[in-house]
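My questions will all concern the structure given below.
Take a look at chain A:
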Amino acid sequence: MTASPILEVSGVSLAFGGVRALNDVSFTVPEGAITAVIGPNGAGKTSLFNTISGFYRPQSGSIRFAGESLDGVRAPQRAARGLARTFQNIALFRGMTVLDNIKLGRHAHMRTGVLDALFYWGRAQKEELELRAEIEERIIDFLEIQHIRNASVGTLSYGLQKRVELARALAMRPRILMLDEPVAGMNREETEDMARFILDVKEEWGVTILMVEHDMGMVMDISDHVVVLNFGQVIASGTPREVQGNDAVVAAYLGSGDVGAIARRIKAEAA
Partner candidate 1 sequence: MRIGTLKTSYAADEALFDTPTQRLLLGLLALGAIAFPFVASPYWLFLACLCAINVASATGLNLLTGYTGLVSLGQAAFMSVGAYTVAVLEIRLGTPFFINLLVGAGLAAMIGILVGIPSLKVKGLYLAIATIAASVILHFLFAHWSLTGESRGLSMPPARLFGLTLDQPFSLYWLIMPVTCLMVLGAANLLRTRIGRAFIAIRDRDISAEVLGIPLLRYKLTSFAISSFYAGLAGGLWAYFFRVVTPESFPLVNSIFYLAAIIVGGMGTILGGILGAVFMTLVPELLKFVANWATPIYPDALAALAPVRTIVFGGLIVGFLIFEPRGLAEIWRRLRRFFHLWPFRT
Partner candidate 2 sequence: MTNTNLDRRQLLAGTAALAGMTLGVRPLAAQDGGDIVLGGSIPLTGVFAFAGVGIHAGIQDYLKILNDGGGIKGRKIKYVAEDTAYKVDASVAAFNKITSQEKVSLYYGDSTGFSKTINPELDRRGSMIMAGASFATELNDPKKFPLQFMAGPDYTEMFGILLRYIAKEKPGARVAFVYSDSEFGRDPIAPSEAVAKELKLSVVEKIVTPPGSVDVSTEVLKLRRANPDFTIFHGYVLAPIPEFVAQAKQMGMKSQFMGTFWTMDNSTVQRMGDSADGFMGVMPYRYYYDKDGSSPMLEKIRQMRPEYQSTGYLQGFVTAMLMAEAVKRTLDAGKELTGVNLKAGLNSIKDFDTGGLFGVPISIPGNSVPVGRIYRFDAKAKQMQPASDWIKL
């Protein structure tokens, strides 16, 4: 806990019909750090992300972002305020090129109206060209995806698609970047690349990162702060080292496939 929190989740509960997805969830995300949310499958991690994004409306509790309440703020406005995210099952737009997908991220910060757009002169053109230059110089070069900028997203490998999603989130001028399983399904090399990009984003761009991830190795390596969810409740939070030693966490992972991973990790730490 170094800096003041940029995101405060307090007492959030969410239910679908009779199913409680989130139960009185509270935690904070410190600015400029990497916070990871972990937990077994079905613990409510993605529901939590969707609630923060504004896609679900919680039955109770509130979320504050950069000191302001997000109650009643709809998803697009949250995005405009700097809540950027990627999706667990990749939500790239297949009908657009990589470049256009990335450009889309900037949507909320652009001013082009219908009339400007129809004639494509003055503001519209200026804005588009500025955006293009910025994306090329800051994002595409940074994420090393020059070679695919005009490709259709459907043709890309899984790892590259994840990287394009990250690029799009960066184009959103994020103050907080929410990554939903950024390395799921990646091989070792791709995972390492992605971890490096995430660390670079934090350091070079000064963006706070909140991520959900199953890859314990990566979580423990790069996170500054870990929140553990189980059955929609926060069962532990703290530094990676603190969380690993927590009995409740180990218990939560018992019976799930991840227990082996966490046990190995703990052994490795001890050695």
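One rule holds for everything that comes next: a contact is a pair of C-beta atoms (placed from the backbone, for glycine too) under 8 Å apart; a residue touches a chain by one contact, two chains touch by 3 or more; residues count from 1.
Quick note on selection: all candidates are chains of the complex that A comes from, given by their letters.
Since this is a predicted model, take the numbers as computed values, not measurements.
*Asks:* Between 1 or 2, which touches chain A here in the complex?
*Replies:* The candidate that touches chain A in this complex is 1.
*Asks:* Tell me, which parts of chain A touch candidate 1 in their complex?
*Replies:* Counting only chain A, the residues touching candidate 1 are 53-55, 74-76, 79-80, 85, 87, 91, 93-96, 100, 103-108, 110, 112, 114, 116-120, 124-125, 127-129, 132-133, 136, 168, 172.
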